[in-house]
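A single protein chain has been removed from this complex, and every other one stays in its place.
Per-chain numbering from 1; labels A and B assigned in written order.
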Amino acid sequence: MTDIGRRRLLAAGGGIALTGALAACGSNTGRSGGGSGPALSQWYHQYGESGTEQAVKRYADAYDKAQVTVQWRPGDYDRQTAAALLTDSGPDVFEVNGPTLDQIRGGQVVDLTSAVEPVKDDFNQAVLAPKIWQDKIWSIPQVIDMQLLYYRKSMLADAGVKPPRTLDELVDAARELTAKGKKDKVKGLFLGNDGGAGALGGTPLHAAGLSIITEDGKTGFDDPAAARTLGKIHELYADKSLLLGAPTDWSDPDALTQGLTAMQWSGLWALPQVKKALGDDFGVLPFPKDGSGGKDAVPVGAYGSAVSARSKHKKEAVAFAKWLWIDRTDYQRDFALSYGFHIPARISLAEKAKELRSGAAADAVSYATDLGHSEPLLWTTAAKTAYQDAVSRIIKDGANPESELKSVVRKTNAELERVKKK
Amino acid sequence: MIRSLLGPQNRNLWFWVFVGPFAVGLALFTYVPLLWSVWLSFFDAHNTVTPTTFVGLDNYVSMLGDDAFLSSLGTFLLFSAFIVPATYALSLGLALMVNRVRIAQAFFRSVFFLPTACSYVVASLVWKLSIFNGVRFGLVNTVLGWFGADQTAWLSTTDPPWYWLVIVTVRLWLQAGFYMILFLAGLQRISPRLYEAAAVDGAKPGWQTFRHITFPQLRATSVAVVLLLVINAFQAFDEFYNLLSDARGYPPYARPPLVYLYYIALGSEQNLGLGSAGAVILALIIAVATIVQARWFGLGRKED
Partner (left out) sequence: MENALVRAGRALRLVLLIALALLFLIPFYLLVRNGLATEADITAPDWTFFPRALQWGNIAELFADPNLPMARALLNSTVIAVATTLGTLLLASLAGYGLARIPYRHANAVFYAILGTLMVPAAVTFVPSFVLVSSLGWISTLRGLIIPTLFSAFACFIFRQYFLGFPRELEDAARVDGLGYWRTYWRVVVPNSRPVFAAVGTIVFIGAWNAFLWPLVIGQDREAWTVQVALSTFTTAQNVNLHELFLAAAVSILPLILVFFLLQRYIVAGVERTGIDD
């Protein structure tokens, strides 16, 4: 396997890949040949973009105070780490879509405040906020991911539709695009195979001018506007304007680039792929506002680098995390911009990045900076699941939004009560 | 003293030599986790397997008051209502036909039995990405398209609930052949004399013979098949997980109990106390249902 892997790399990559391949020589687990000190294991979820895996192994190999082994884990990463953190065979340093509040409360991750504190203000505050609990920082944001609405300019022009700037316009546009595309079996909009419940999350609430959890820690969507906005997404579904059951889900731009849909909700990570397939025939938009109090909404978030409390070398693990994600800004820049397409989590790096200054990328960055909202830490998995179930029933079954949301509000209040205890 | 422990002819010793290794392994890998689960179910065990906050029956109360859990039990009932009669009828029908066919009997038997070799992962993949793919190049959509029908998103349409068609057919395809073999074995045990006697009595071959001879004679097989079908339906996990889950989790429909608990306990929610409570409730339901069924059909009496 190693041999094949190396050959593929040499064939595929340029200079950067070459260094990576040489460094990884003789071991496909990424264990560093040189270096002294304790052995640390570092976990990443599988990034789709090629070169990322080699890059993170290269970073790990460059560290000389510990032997860092990189594990690249495809599949359901959140569940793998959650299960592994219960055991001694888990990682020392790992990236995590969180950590979740219960992971912090359960003492599964190490406090990283002292490492982050000196440069705290340099981080994008929207993505740093969910990493903080009781004034302590529990993971270091790596890169910013965001979601946004892609559309095919040509298809919209053909149908005589303007890029939608309100939710009502989006509903109308999707309907007209679907009608126009009927004979080619092209749908108007793709929000994910589940109709949008999973991908959109709390975004419609922000579009309605609300929030998931308020600043003072209360449920933020106990409001008629929430039900009204979610009802409009059901309208999209009822109009049959949504693409459903595509071979790949919303996170993959294939549905848009293969011409199955005219508009698609996806991530910033998809931008290079869309650009390659469609050239200039696309644009990006935030999720459009709804109602008089509404605001355009763009969800942002960041995988963070955390240290497991079960690590046998906590001090060394923290030092490594700090070295990579605080000190080595060159690696942080490389990681964000050279492979996939992410915004660096450090403001100073994002400002310097020329890749982010023109075209759709520039639009995306300005949306993220001005309109970005992240999922609050207090939004526990149990509450989130209840919300997503309700949204799914509202969208697909046409369930009554008021009564559905009422039970979610009840659940969310109960969860907020639970985590405030102790 | 030692003599009496060993039993006559060292029988007790030999019993444990034969049964011991198996029993110890089973105890370690089934009973220990089971008791551990029961213990966890009385604690607030978020993200830990060694909890300290005892909560008594709270987890059970909230599980039994959880609409999603109750509806997952409903999902199981509905699933059984589809899959048990469907598999029963199809596998019996196949067995009857294969048993009587004179040409290429072995071929037909192999073809229907072959899916048994497939995994739920592979079958789900074929069903999800090819046969019932929701886009235009899905097989069923293609065929329906020839008749001018619009494309249907089979797995994500909840009204009408087309996803049941996908879920039921995949299991039907996978398991019908296995039960067909059971029925074939049952059929071959029926004495030809019974049929001869029936013919003498003027029973016509076909429906009459089936109703009065074949079907009653298959009673034991039928009971076993139904029992196995119900137990297996209760433990359904693989096809649901592989057909319906995505990166964000699982939709709120077609969510059977095991899938629901899997997400509570092992998902990022990691509420091991609540998940264990649900698991204990499930195990109790299965135990009661099995005993009731066994008594009902008069099984197990032979054992004693």
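The rule is short, and it goes like this: a contact is a pair of C-beta atoms (placed from the backbone, for glycine too) under 8 Å apart; a residue touches a chain by one contact, two chains touch by 3 or more.
It should be emphasised that the depicted structure is a prediction, and the values quoted were computed from it without experimental measurement.
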item	value
Option from B:Met63, B:Leu229, B:Leu244 or B:Leu266 whose C-beta touches the chain left out	B:Leu266
Candidate in contact with the missing chain, chosen from B:Leu26, B:Ala149 or B:Val292	B:Leu26
Of A:Ala84, A:Leu177 or A:Leu242, the one touching the omitted chain in the full complex	A:Ala84
Residues of chain A (touch criterion as defined above) contacting the omitted chain	1, 4-5, 8, 29, 46-48, 71-76, 80, 83-84, 86-89, 185, 247-248, 251-252, 258
Residues from chain B at the interface with the omitted partner, ascending	7, 11-12, 14-19, 21-23, 25-26, 28-34, 36-37, 40, 49, 94, 97-98, 100-103, 107-123, 125-127, 129-131, 136-137, 139, 142, 173, 177-178, 181-182, 184-186, 188, 205-206, 220-221, 224-225, 228, 231, 234-235, 237-238, 242, 246-247, 258, 261-262, 265-266, 272, 275-276, 279-280, 282-283, 286-287, 290
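As a convention for this text, only the chains that are shown with their structure count from here on.
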item	value
Distance between the centres, which are taken as Cα means, of chain B and chain A, whole angstrom	37
Touching residues (chain side chain B, partner chain A) in the complex	46-49, 67-68, 129, 133-136, 138, 151-159, 246-249, 251-253, 263, 266-271
For the chain A and chain B complex, residues of the former touching the latter	76, 78-79, 82-83, 85-86, 98, 100, 102-103, 105-106, 108, 185, 192-195, 197-199, 243-247, 249, 251, 260, 380-382, 385-386, 388-389, 392-393, 396-398, 407
